[in-house]
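Here the complex is missing one protein chain, while the rest keep their positions.
After this line comes subunit A, so read on.
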């Protein structure tokens, strides 16, 4: 059990969550949120984060019942009777497939959106396929390594993701028109829910913790890590949406495909040190997408490895094989409109999955009282 000895510190778990959820969503978030809530678009990441908080709390609680076990491993215990572990395995299979399938699809869509941005804005003549394959190669290289590496990579890259975003948001305030944020609220209550829903998909990504929470250093730090991670994401998202609205106004936001990128384009660094920020921003943003794609893909591959009870060699093999269908899924949407539609379907999927699975499992635990026994046994041993 070599993997059991590797543990993640609180900060490592937090950075895993934050860097996974900050990805492609940040480029479109100002547009999608203000489409429904107009000037009040910035409320939508705040309300959307409530769902994420609830969900990550449930995931952490679930994981606390089974310290050192991943979603794949404890699913068998939750669903199976003590004597008949075979039944547990079969009963848990649909949920595991649902979960791994979502991660797999979102890896594909995220890399597609990433490729689309790069192709439309900087590398105009490069085929989309090349960019997607390059991103896959990066994720593949990560999946060759053990969990420890994943945690460290995220820990290392998180500041590189956060600081440019914060810098862009604050630097763009010099062109701000604060009246654009008012009236404070004019949409109806139901549109607030719809608006919050728009933001939810940008928060998805923390569900990788169904697997990675297993290796938390302390069992008690999981909830805290989840909260810190989501809170950081919420702060960055809200700030970016506010910046988008005060600089462009919500009407203009509806017209631009990648609002945050346009925000970078309109932002001038005082002193003319860097006149065209967008290339530099995109270069840094690659790391943000990389952590999203690679973490999700790693979770898929690691989950498969545990499902089949194999070692690192199997993980390496399967990660190479799994890329082939992934490539075709990524190229499935034929144009940018279809791509955004696919991404919004995934948003519904993520909402159902992230709330549904942990809630279902916790109810199962509650009725069967399995968790408590499991905990005692672990404490003894």
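Simple rule for what comes next: contacts are C-beta pairs under 8 Å (C-beta built on N, C-alpha and C of every residue); 3 or more make two chains touch, one makes a residue touch a chain; residues count from 1.
Criterion: contacts and distances are computed from a predicted model.
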{"item": "Choices \"Simple sugar transport system permease protein\", \"ABC transporter ATP-binding protein\", \"Carbon monoxide dehydrogenase subunit G (CoxG)\" or \"Spore germination protein YndF\" - which one is the UniProt name of the chain not shown", "value": "\"Spore germination protein YndF\""}
{"item": "Selected from A:276, A:310 or A:341 as touching the chain missing from the view", "value": "A:276"}
{"item": "Positions on subunit A where the hidden chain makes contact", "value": "120-127, 130, 134, 137, 177, 179-183, 186, 247-249, 251-252, 254-255, 262, 265-266, 268, 276"}
